[in-house]
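Every protein chain except one is present and positioned as in the full complex.
Chain naming follows the written order as A and B, and within any one chain the residues start at number 1.
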Amino acid sequence: MPSYATNMRLKFPILALTLEVVTIVLYALFVVYDTGDAHGHDGSHAKSNTTQSTSPMTLYPMFQDVHVMIFIGFGFLMTFLKRYGFSSVGINLLLAAFGLQWGLLLQNIWHMHEGKIRVSIDRMINADFSTATVLISFGAVLGKTSPVQLLIMTLLEITIFCINEHLVVEFLGVSDVGASMTIHAFGAYFGLAVARVLYRPGLRNGHEKEGSNYHSDMFAMIGTVYLWMFWPSFNSAIADPGDPQLRAVINTYFSLAACTLAAYATSSLVEKKGKLDMVHIQNATLAGGVAVGTCADMDIQPFGAMLIGITAGVISTVGFKFLTPILASKLGIQDTCGVHNLHGMPGILGGLAGIVLAVLYIASLDFCCYQCGLVMKIPLWGQPPDQNCFEDSIFWEVQEEEEEHEDRLTHGDDSKNKTEA
Amino acid sequence: MPSYATNMRLKFPILALTLEVVTIVLYALFVVYDTGDAHGHDGSHAKSNTTQSTSPMTLYPMFQDVHVMIFIGFGFLMTFLKRYGFSSVGINLLLAAFGLQWGLLLQNIWHMHEGKIRVSIDRMINADFSTATVLISFGAVLGKTSPVQLLIMTLLEITIFCINEHLVVEFLGVSDVGASMTIHAFGAYFGLAVARVLYRPGLRNGHEKEGSNYHSDMFAMIGTVYLWMFWPSFNSAIADPGDPQLRAVINTYFSLAACTLAAYATSSLVEKKGKLDMVHIQNATLAGGVAVGTCADMDIQPFGAMLIGITAGVISTVGFKFLTPILASKLGIQDTCGVHNLHGMPGILGGLAGIVLAVLYIASLDFCCYQCGLVMKIPLWGQPPDQNCFEDSIFWEVQEEEEEHEDRLTHGDDSKNKTEA
Partner (left out) sequence: MPSYATNMRLKFPILALTLEVVTIVLYALFVVYDTGDAHGHDGSHAKSNTTQSTSPMTLYPMFQDVHVMIFIGFGFLMTFLKRYGFSSVGINLLLAAFGLQWGLLLQNIWHMHEGKIRVSIDRMINADFSTATVLISFGAVLGKTSPVQLLIMTLLEITIFCINEHLVVEFLGVSDVGASMTIHAFGAYFGLAVARVLYRPGLRNGHEKEGSNYHSDMFAMIGTVYLWMFWPSFNSAIADPGDPQLRAVINTYFSLAACTLAAYATSSLVEKKGKLDMVHIQNATLAGGVAVGTCADMDIQPFGAMLIGITAGVISTVGFKFLTPILASKLGIQDTCGVHNLHGMPGILGGLAGIVLAVLYIASLDFCCYQCGLVMKIPLWGQPPDQNCFEDSIFWEVQEEEEEHEDRLTHGDDSKNKTEA
């Protein structure tokens, strides 16, 4: 077992409990149920659906689809790393659990009604959306951070996201129903900026644990397929009810279908023996959902969505194959999950309409993100040294015997008792 | 391959088919669809929703969420045992498939309409609820029983549960919308009573197979995350439609979020190097859902739910760390899954309002449960001897070669042909 200096025993519990207690106090002061009386207009992502139906639970099935994407989709997609699966799905759960509480506060602080934030299903959907930015960024730095750094990143990123979202929606009046820009591109570029700040020269030639094995790739496909299936919900949850919502579902469904064919084709084409690469299949097949996001509810017709999808599938796969290594070697951005290829470029593609503005925005946001990266770099937070990257046993209890004889199950590899070597 | 005396070949099929045939006969006599005409009032857990909507399918999405918790959530949560995964998810499927048929009968025998039980979606939800008690108890004795014992336990436990539920709801008029007491605490203490009766001195120092490995822990996280995500459905499915149902969703959502931070923090705190323990993450993160159950639909405000959650997370984690070993060594209760820490104590916490009454109830129930334990102990049922606990190959066909060369996949480990050693 490698030695380490990343003892979380006081700093992590203290930070986690402090954040939770502060959050509870703020909820005690400001947060109530959205039951009964009047609903005020709010500029948050999701339109209140009270005009459509008096049932407060109308959006609940849509909420659960988004919820599954956040906790299963993102969580398992990142389990491709062969020795980092506990962190991938476990820390995903932690960051999203904290992020949704904090996101709900910060998204609605602008829209208080008699000094209170009123929780409804559509606000819970938006809170889940805000955590998506953090989970995307987590993917960029996956394997190279400590839980303390990540909680701090969650706090900072969601704050910036909510401010950004408020400005973009309220003041710029931008329409981005699938959040190609406001969530995907934002999360990707935030993550890449942080990755840049946390650049590790020692990992220039990779790391023996930065890879997958057969079973970790299978676990990751659970994440991929859930994201793929429920993306129509992600893109339509915040659309206006009726025809716009139906269009958002249909456009996403077809964009993803076309993207899948394109990703498979391109993956085969860029390998000299024509073999498929699981990294492409796990990620690039989803790019269509990201790319169609901004105009998901618009009248682009199914074939229009498919054109977007086929483009995204090709670009994303090519990015994984050729661009990610260049980003690492030339720009010092070590993007573990390749979020730039799934959320970054396809997000930009999606927001093409507002791209000039987006570039300017990203430039100033990147400055903020760079500062956040510097905050995260503070040694106190217990970032693991190079050789301990991509290794669960730094932060988790993992059985030692497994590493030698995982399948010799009848020969004393009990995690509690070492009955034999 | 260890030798065994637990040949199920006649006793198991005979019991399973007999139970099924008897059930079909009872259904032929008593069970019809709830279609068309009048619905009578019933005191079962789920309120009929006909006043809200004329569609019989209104509750169907909620039903599927509960269904997923029962079959995927519980089923996979118990796959943490490295050599018992087949039994965990497979026997879970069997017990729940039988339990829901039996539960639907016994829950509604009190509320027949013209001598018939009318099946509707809300009664199917309740039937799934009744199986939860069995699956919780299964967790307490996981690895140490035969399928025959477990079918008998299902028959007895659901019978007692339904009688108990009827008394509690009809005569005591207790409100327990999330079933903290009636399902969770009941299932936990039933399971612990049975575990006590089936105590094995030979397992006093553990068993080499009573533990997890890296991949089994990953499979278990599938169960954990599904339970976590859909618990708001579990706690709200039986709430009155409208505001109470919305409150139940919101309270559960926030209780679980706070509980997660608390469980992670406590898990780190109680380990000398601050490392997280998968057992805590898989289980204690869910305690908030159990604990908030009783008052989920009440006006406790989101921060109230978060206080319940943060308490449950701490208590549950501490229970896993310190209490489970004590229960085993001092009280002779070997609780494989630690159900006492996830369903027992948090269930009590949830039912605090009615705790005195609950204690009295549990005492008398425990007497019944103890008797059931004695019934299960009858040797005919084929309970495995100590050394064969926690081992699938007693009851399942499992490839032998795997145990030696699971990953030497190109070297003749075909399950059908032994082409090479």
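We adopt the following convention: a residue touches a chain if its C-beta (ideal position, glycine included) is under 8 Å from a C-beta of that chain, and two chains touch if they have at least 3 such contacts.
Only a predicted model underlies this, so the values are computations on that prediction, with no experimental measurement involved.
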Contact residue for the chain not shown (choose from B:G85, B:G211, B:P232 or B:G288): B:G85
Option touching the unshown chain, where A:W102, A:F161 or A:W228 are the choices: A:W228
Contact residue for the chain not shown (choose from A:K82, A:R123 or A:H343): A:K82
Among B:L77, B:L100 or B:I315, the residue in touch with the chain that has been omitted: B:L100
Of A:M78, A:I281, A:L349 or A:C369, the one touching the omitted chain in the full complex: A:I281
Where the unshown chain meets chain A, residue by residue: 52, 61-62, 65, 82-83, 205-215, 217-218, 221-222, 224-226, 228-230, 233, 241-243, 245-247, 249-250, 253-254, 256-258, 260-262, 264-266, 268-269, 271-278, 281, 285, 299, 301-303, 306-307, 310, 402-407
Chain not shown, touching residues in chain B: 7-10, 12-14, 16-17, 19-21, 23-25, 27-28, 31-36, 55-57, 60-61, 64, 67-68, 71-72, 75-76, 79, 85-86, 89-90, 93-94, 97-98, 100-101, 119-121, 124, 147, 214-215, 219, 222, 393-399, 402, 406-417, 419
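The rule we apply is simple: only the chains that are shown with their structure count from here on.
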Whole-Å separation of chain centres (CA-atom averages), chain A against chain B: 31
